[in-house]
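Just below is one structure, and these are the notes that go with it.
Removed from the display is one protein chain of the complex; every other protein chain stays in position.
Chain nomenclature is as follows: A and B, assigned in order of appearance, with residue numbering initiated at 1 for each chain independently.
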Amino acid sequence: MKNRGTGIAIGHYPTGQNGGGDPSQAMVKIQPDGSAVLTVGSCDLGQGCKTILAQMAAEVLGMEYEQVKVINHSVDNTPMSSGSYASRVTYVDGKATVEAAENAREILFQVAGEILEASPSDLIIENGKVFVKGDRKRFKTISKIVEVATYEKHKQVVGLGHFMKDFSKPDPETGECDPFCTLSWGVSFAEVEVDTDTGEVEVLRFVSYYDAGKAINPMLVEGQIQGGSVMGLGAALMEDLHPYYPNIEHQPDNLSDYSIPTTMDIPDFEALIYECPSTEGPYGAKGIGELSANYPSPAIINAIHDAIGVWLTELPASPEKVLRALESQ
Amino acid sequence: MTLKVVGQNVLRYDGLAHVTGETHFADDVIIPGTLTVKVLRSPVSKGKIMNLDIRAAMSVPGVASVITADDVPCNGYGHIPDQPVLVEEMVRYKGEPIVAVAAVDEDTAIEALEKIQLGIEEEEPVFDHIQAMMPDAPKVRPEGNIHMFGKYPFRQVKFGDIDAGFREADVIIENTYRHPSLEHAQLEPMVSQAVPEAGGKLTVYTVSQAPHFHLEELYGILKVKKNNVSGKHWITEKGSRTGQGLEFGDINFIGGTVGGGFGGKNDMHADHITALLALKSGQPCKWRWTREEDLLYSTYRGCWYITIKDGVKKDGRIVARKIKTIRESGAYASSNPHVVEHNIFNSTGPYFIPNVHSRGYCVYTNKPPASSMRGFGLTPSTFATEVQANKIASELSMDPWEFRFKNVYRNGDLTSTGSKLDSVALIEMMQTLAEKTGVTLPDRLKQMSSAKRGGNSI
Partner (left out) sequence: MHLLKLTVNGQNYEITVQLKTTLLEVLRDKLQITSPKAGCNQGDCGTCSVLVDSILVKSCLTNSLSVQGKKIITVEGLAKPGEVHPLQQAFHENYGAQCGFCTPGMILAAKALLDKNPNPTREDVKVGLSGNLCRCTGYTKIIDSVIAASEKMVTVTD
């Protein structure tokens, strides 16, 4: 018999290294042609940090996205970054990048202010030019300002940025501490069909709705949600590194035995983005990389209960576990 | 101010390079004359090395360099650091590296490994982390199997008055959940290539997710930087001269483009060994883990047991929660203590619970070190708390949506670690999710919001 059921799971995810103390730094240099180079120490694992950090720098500098180059490949030549983990890069490197770009912009404003005979606070930057507010005719191109800065004013148009949430030491008795930058939120819905003869569970529909604070690049956020959801689906239904736990015999040593989801295992994943801006994050952004992997398991287990009335308290919900649970009902 | 670039779907910065095959990952850097690295791993899960003779391996034609623990200036790394680069004396997990060989090709390297004489006196291992907590369990490490968080063998959170909370409760619901160990299965396996440069310098091509940290760890191993191994008496500083004379800045890590990580590349897996071999042989050395090695011996999400005991009012409010979570760490600390803290600090799930007592244990076993994986300490706790939420609802014959609306965090709530929350949106998100999935919520839930709770905090 095939029974259908639905389930939900919700939760939160902290942005940044647990307990803080994880710095990231950034450097923005304005080039003679008016473009920019952003140097950061974090890695692009596919999440797209080069893209979104370039977007933030471009936003501050009134440039096109295509005008920002990103360098992140060499430890010697990049400022410190704790690394790409803990859903931290958008927020922590993002804040460092925005600060670096603002500092570079500040130098442009100083030099432009001297050329245009205006106070730096009266200037705005847009489309590769610095304008005097309210007077579209009084402007200098960024490349001209860099030229003047370099050859006349003895100035380097480089901005530095740093962000770190201070390390918060937990109280050994109460655990009291301030362990995260901000929290993002997630809610998920699963619909499953359980075959009570074979124990197989098929996920028919999965809807994920996650809070990115501000989606710097919505398609990349969607990509994180979909990718995490499928990873979570694998954890819910098929993955176990030590299937004969605690023994390590017959541990899977290839990707057939340790099976991760293929195109054939997935329903269409609906990824929805919510934006509840963080108070301190860059443009309100929050970390999105990890939380998406957390909800499929409980949502699917809850849906299985709705379908066939048994609770599984161990993952994965393999056909064997489902059948055993049905038997002992 | 309107945003022009932020919020736009600009195309991926490295997208065109990815689709045309121009992106170079660490393994795609091909340098002529690079030696192939292979590593002799322990065949047993626990034991003492009685004899180790590498002479025959060294004399295989085509072998450039063979290193053991004796070649490691300070043989400890990792977050704590407590993990030997190469086994000194005690083997703590099956697959632990003992000898590394660099040779002209893979066949020669494998032949050399086969010529190594290794005698291990096997000891009884412990694999089950619950069993490992028993006083008479075999010891994974000399100081005991339970990780010490300062003076306590656990990290704990105490919030409110747990006893009063349970007294107030109408129903007590207690369950244990088990989350199995999982592998990242990122498609790019571990690989590292270390290339000697002019003037005794070294470039390492890495797959690291945290290259700045890993370079510092390597400097610690090479004693360029102080390596804080005090108290870890199984880690020795034998005075090896490998890398002597190197200074900060003489080694560079090249990376930043990683073929998937998911937390699996937060720990150094190969860079230390290729660096030592390249320094010793003076030739470029590349170590590519096989997929088999990656699945069997790389870091993974350790197994968890989570016991939740909830005191609940008939109206659905959770008024007390006691949690005990036990995380398998494998043989070394790696990031496991942090994973446990992350779990414990967030053990209420997304719910405001006025009285909480949670304890998390991190337990060593004779398995490869577990470590970070996407979701960190919250993956198992989300699984446990969210299934628990449905179990409570079902016990109270309450709708699982309604149960969640009653308990979720609102703006101004305190977490169990004492942080005051803002930018909370769960109620609004659940309302939209219900709409999108065709679930009709009663009006009283539709009218709720994440706004601060009035007067009394519940």
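Note that in this section a contact is a pair of C-beta atoms (placed from the backbone, for glycine too) under 8 Å apart; a residue touches a chain by one contact, two chains touch by 3 or more.
As the structure is a prediction and not an experimental result, all values here were calculated from the model.
Set against the missing chain, the residues A:Thr39, A:Gln226 or A:Ser278 yield one that touches it, A:Gln226.
Only one of B:Thr290, B:Thr307 or B:Thr432 touches the absent chain when the whole complex is considered: B:Thr290.
The hidden chain makes contact, of the residues A:Gln47, A:Ser87 or A:Ser278, with A:Gln47. Summarising the interface, chain B meets the missing chain with residues 11-12, 14-25, 27-28, 30, 184-189, 257-260, 262, 288, 290-292. For chain A, the residues in touch with the chain missing from this view are 44-48, 219-220, 222-223, 226-231, 254-256, 260-264, 266, 268-269, 271.
Operating definition for what follows: only the chains that are shown with their structure count from here on.
Inter-chain centre distance (chain A to chain B, centres taken as mean C-alpha positions): 19 Å. Those residues of chain B that touch chain A in the shared complex are 3-14, 45, 94, 127-129, 131, 149-152, 155-159, 175-183, 185, 208-213, 215, 249, 252-263, 265-266, 291-292, 295-296, 300-301, 303, 338, 341-342, 344-346, 349-350, 358, 365, 367, 372, 374-379, 382-383, 385-387, 390-391, 394, 400-401, 404, 408-409, 416-419, 421-426, 428-430, 432-433, 436-437. Interface of chain A with chain B (complex): residues 6-14, 17-19, 41-46, 48, 50-51, 54-56, 58-59, 62-65, 70, 72-76, 78, 80-86, 170, 172-180, 182-183, 185-189, 205, 207, 209, 211, 213-220, 228, 231, 235, 239-242, 245-248, 251-255, 258, 260, 270, 272, 274, 276-279, 283, 286, 289-291, 293-295, 297-299, 301-302, 305, 311-316.
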